[in-house]
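One chain of protein is taken out of this complex; the other chains stay put.
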Amino acid sequence: MSSTIVSLPDQSTARIPKVNYLTKENGLLSWLLTGDHKRIAILYLISITFFFFIGGALAGLIRLELLTPQADLMATDTYNKVFTMHGVIMIFFFLVPSVPATLGNFLIPLMIGAKDLALPKINLLSWYLYLAGGTLALYTMMTGGVDTGWTFTTPLSTHYLNTNVLTTGLAVFIAGFSSIFTGLNFIVTIHKMRCPGMTWFRLPLFVWAHYAASILMVLGTPVLAIAIVLVALERTIGIGVFDPTKGGDPLLFQHLFWFYSHPAVYIMILPGMGVISETISTFSRKRVFGYTAVAFSSVAIAVFGFFVWAHHMFIMGISNYAMLVFSLLTMLVAVPSAIKIFNWTFTLYKGSITFETPMLYSFGFMGLFTIGGLTGVFLGTSGTDIHLTETYFIVAHFHFVMVGGMLMAFLAGIHFWWPKMTGRMYPEKISQLAAVVTFIGFNFTFFPQFILGTLGMPRRYAAYPPEFQILNVFSTAGASILGVGYLLPVIYLVWSLKYGEIAGSNPWQATGLEWQIQSPPLTENFVVTPIMDHEAYDYDWLEKKKEKEVVTSVG
Amino acid sequence: MSDSPAIVHEADHHEHPAYLRHHFESVEQQADTTNFAMWLFLLTEVMFFGGLFTAYLIYRNWYYQAFVAGSHQLSILWGTLNTGVLISSSFTMAMGVWCAETRRRQGLVLSLVITFVLGLVFLGIKSIEYSEKIEKHHVPGFHYSLQSFLDPDSDEAAKAAGDKPLPLDVARHTEVYFSLYFAMTGMHALHMIIGIAILGYMIFRAQAGAYTTGHVTFVENFGLYWHFVDIIWIFLFPLLYLISRHA
Partner (left out) sequence: MSEHKEPEHQDEHEHHIVSPMVYLTIVVILLIGTGLTVGASYLELGIFNPIVALAIAVIKATLVVLFFMHVKYSTKLTKLTVGAGIFTFITLVSMTLADYISRAWGKW
């Protein structure tokens, strides 16, 4: 595969533009008090990478414990704390902000032709709230952790534990506001700050995906907030809303919790799907098939996502009627996701496909997300869910969609837009290797868990029957490969900051406004307000433009 | 039909007031955008209180008798008065926005001050009500007392409402009622406190003329917040105080 669409400027004469958002101002305060969405995106990128590796280390501990059937590496209480913190950190401090806060922040103003997000100060506040929540989460870990599971199920979390439920709850509450403000900012920006000619249906699908995810962030997260507040009140003054001895219903917490947490999974995946739309199109040199369908399916996922939450509660004591309703609605919500997969596949058909790193990750996404999504249908069917829930089948399902899906999409996006953010290319060969290693490691880690689940191994258990050991060993071996796959990008991406090839403004020959300006961009993004006069993914327009060779970089 | 998005055209600065942020093209866009942002924020508040209303709806239907007994412990007088106070403060806030729009500086300051005072009156009445509850041991938790419900004659509010003694298990559910009462009115009061604090800041700025030179968005958007807090109370009042006042 030596064909590639990469088109770099002549390396002997190319230079990073002298004036760009990174060099415009110097000093710590210019970063800590910035309003520039691109700087905030970089700040977020560093923070979430940090939390990712903490969550990853916790995952490593889990897999190490599960090498043997006995709970011998750590006490079962400690194991509970480890998987709880793994979940809390990975979900609230990595997955939820991953693409939106880094790539979304960086790219949305660029993609719509704006100078910044609508509310730059709120954007900075989001980051500080994220840090505050993250710091609290770390503090919780250092002062004994919490062992409720990331789901804080009552009455365990309200009445039966002495661990740091309150501090963790507060950390998540604060991080929730970070998420709300990011989503609010995106919705306002996308509605009000599009450049002339940028109609809704000329927006890149990345923007549509973030719009849908933002709706979920704004409408769903507050319900999580009130659920946490009620748990806190229950724990402190014993108000009794979740306490059966006082007439409360513990299941009410779960209703409120999952009302957010189900849309939360769409908050996590939709931005990743937005990335995939961009990469699939660029590396097939073809407009996304069925643009309107993909755009509307993003919004459909957001809307339907609000109607299915109790499929997380099938065995918890909801009524049979509710089981029926929620199970049926869950079947409905799978449809828009499937529509996207079909549309991406048709985009590939008869396209000029090349296999640069972002595309490798995108292929990984398509395969693994499909598997994860299909297993979601098994779980949405209440009859099978009764047997599969609370087993490793669930663990495998959500890791397939979140790690095999979302994390791969995140890495695809990071690699795809790395040249735009830094002005430099990452090294192609080692990055392709890392993508393949990740894919292999991922499958070794999580596929055995589907089997373990159907065989009956329960989740959240430090000890298990010995007949499950061999699959667990497989899984742990895979996890070590996966770890290597994730470490490599950190190393070579940092390396590329100094030694990577100069990328120029459009190394991928992609459409999209962000590729028509210099890399790295100016602080104000555009020297003059762009006027959008072509459809999204218009490769003909790009051809005509190259013939005219308008130079747009400064310095 | 142009081929390149980077057409050079003159950026005409027809007006560039100091308060126009540089990422906005015009004052209208900025005002429009911040207004929309405030509405979105209010949506989050709707969902936040929504969780509490959901809990209320469920438990009121499960424990209707206990909720009736609990609500008889609240004073109709104070509740109605507070509702009137808050509605009036919404009126004065709306008048404040009008004054800002029509550049009446003194009118704006007066409206904001009256709104501020009415807000404080609301909180004052609330604290009277809360202290009554505390005295009677109707705060959920360790010191919760069932006496008013097991023996209504010993309690003047229950006696006045003509309550019958409740069986023990029903009486215990009054604690759920009060949990929701304190959670909902407490959350509402917290939002009032924040609003009053911002009002205080606004009064100073209004006095300095910051909002009567054409830049009214801060007052307008705060007005939206204030009206929203009023709306929450419009629902809390009948749900908590007026469950059943007939014999």
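Going by the order they are written in, the chains are A and B; count residues from 1 in each one.
The rule we apply is simple: a contact is a pair of C-beta atoms (placed from the backbone, for glycine too) under 8 Å apart; a residue touches a chain by one contact, two chains touch by 3 or more.
Owing to the predicted nature of the structure, the values given are computational and were not obtained by experimental measurement.
Colleague: Consider the whole complex, including the chain that is not shown, and state which of A:Lys24, A:His159 or A:His191 touches that chain.
Modeller: With A:Lys24, A:His159 or A:His191 as choices, the missing chain is touched by A:His191.
Colleague: Pick out which of B:Gly124, B:Gly162 or B:Pro238 touches the chain that's been left out of the picture.
Modeller: B:Pro238
Colleague: Residue by residue, what part of subunit A touches the chain that was omitted?
Modeller: Listed in rising order, the touching residues are 191-192, 194-197, 215, 219, 223, 251-252, 255, 259, 306-307, 309-310, 318-322, 325, 529, 531.
Colleague: Please give every residue of subunit B in contact with the chain that is not shown.
Modeller: Answer for subunit B: residues 7, 9-10, 12, 25-26, 28-29, 31-32, 35-36, 39-40, 42-43, 46-47, 50-51, 53-54, 57-58, 61-62, 76, 80, 83-84, 87-88, 90-91, 93-95, 98, 101-102, 216-217, 220, 223-224, 227-228, 230-231, 234-235, 237-239, 242-247 touch the chain left out.
By our rule, only the chains that are shown with their structure count from here on.
Colleague: For subunit A and subunit B, what's the span in angstrom between their mean Cα positions?
Modeller: 35
Colleague: State the interface residues of subunit B toward subunit A in the complex, per the touch definition above.
Modeller: My answer: residues 1-9, 11, 21-23, 25, 29, 32-34, 36-37, 40-41, 43-52, 54-55, 58-59, 62-63, 66, 139-142, 172-173, 175-176, 179-180, 182-183, 187.
Colleague: Can you tell me which positions in subunit A touch subunit B when the two form their complex?
Modeller: 109, 113-120, 122, 180, 184-185, 187-188, 191-193, 195, 218-223, 225-227, 229-230, 233, 237-241, 246-249, 252, 255-256, 259, 513, 516, 524, 526-533, 541, 544-545, 548, 550, 552
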